[in-house]
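Yeah, one chain of the complex is gone here, protein chain that is, but the others are all in their spots.
Coming up: subunit A.
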């Protein structure tokens, strides 16, 4: 265990955790809007937002680099007004992981909200319950399984994120070197022992997360 980089594991968990947190507040509301609001271009927007799922992560990473880099327009604004530089930082890795995993959250969220039958909301509204309360008392309890499963999947995917993260955050040991990047580096250096341990740990975590996600989605009790 001497060679194993605990820093890399904790960094991976931190980056994955933060990306899940961000997606909870970005992908989940967007999934809700797409499920419930009818507007022109809805399906087109859905397609665009699904792109990160099919695009190679390196391509995404390159876009991010262009956008967030010193000469990118987002990067320039962040640098000029907030003195923030995201390239080669762990926060940059979070952005990369969030975008790569975005469709994994927003797709199941949309489906989960769409499968809640509107008749329950109608029944509750006639009973005098406000729209906000209906959301928390009817819609969310009936949809949370799908949302939670999506968030878990995105966590597992973010743990394994490699291409986009490497492009945006690089591989600085102890700073931006996540576990999946550390595995690559270890193999490159011929350090098989470290690679083996990291691979096993990452595999166990991913299997664990998938089993929970499966349990939640496969378990359609009655609705």
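Quick notes on this one:
To be clear about the criterion, contacts are C-beta pairs under 8 Å (C-beta built on N, C-alpha and C of every residue); 3 or more make two chains touch, one makes a residue touch a chain; residues count from 1.
Rule of thumb we're sticking to: contacts and distances are computed from a predicted model.
Taken from the listed names "Aspartyl/glutamyl-tRNA(Asn/Gln) amidotransferase subunit B", "Adenylyltransferase and sulfurtransferase", "Molybdopterin synthase sulfur carrier subunit" or "ABC transporter domain-containing protein", the protein name that UniProt assigns to the chain not shown is "ABC transporter domain-containing protein".
Across the entire complex, the residue among A:29, A:56, A:141 or A:173 in touch with the chain not shown is A:141. Among the residues A:76, A:130 or A:203, only A:130 touches the chain that is left out of the figure.
Against the chain not displayed here, subunit A makes contact via residues 117, 119-120, 122-130, 132-133, 136-138, 141-142, 222-223.
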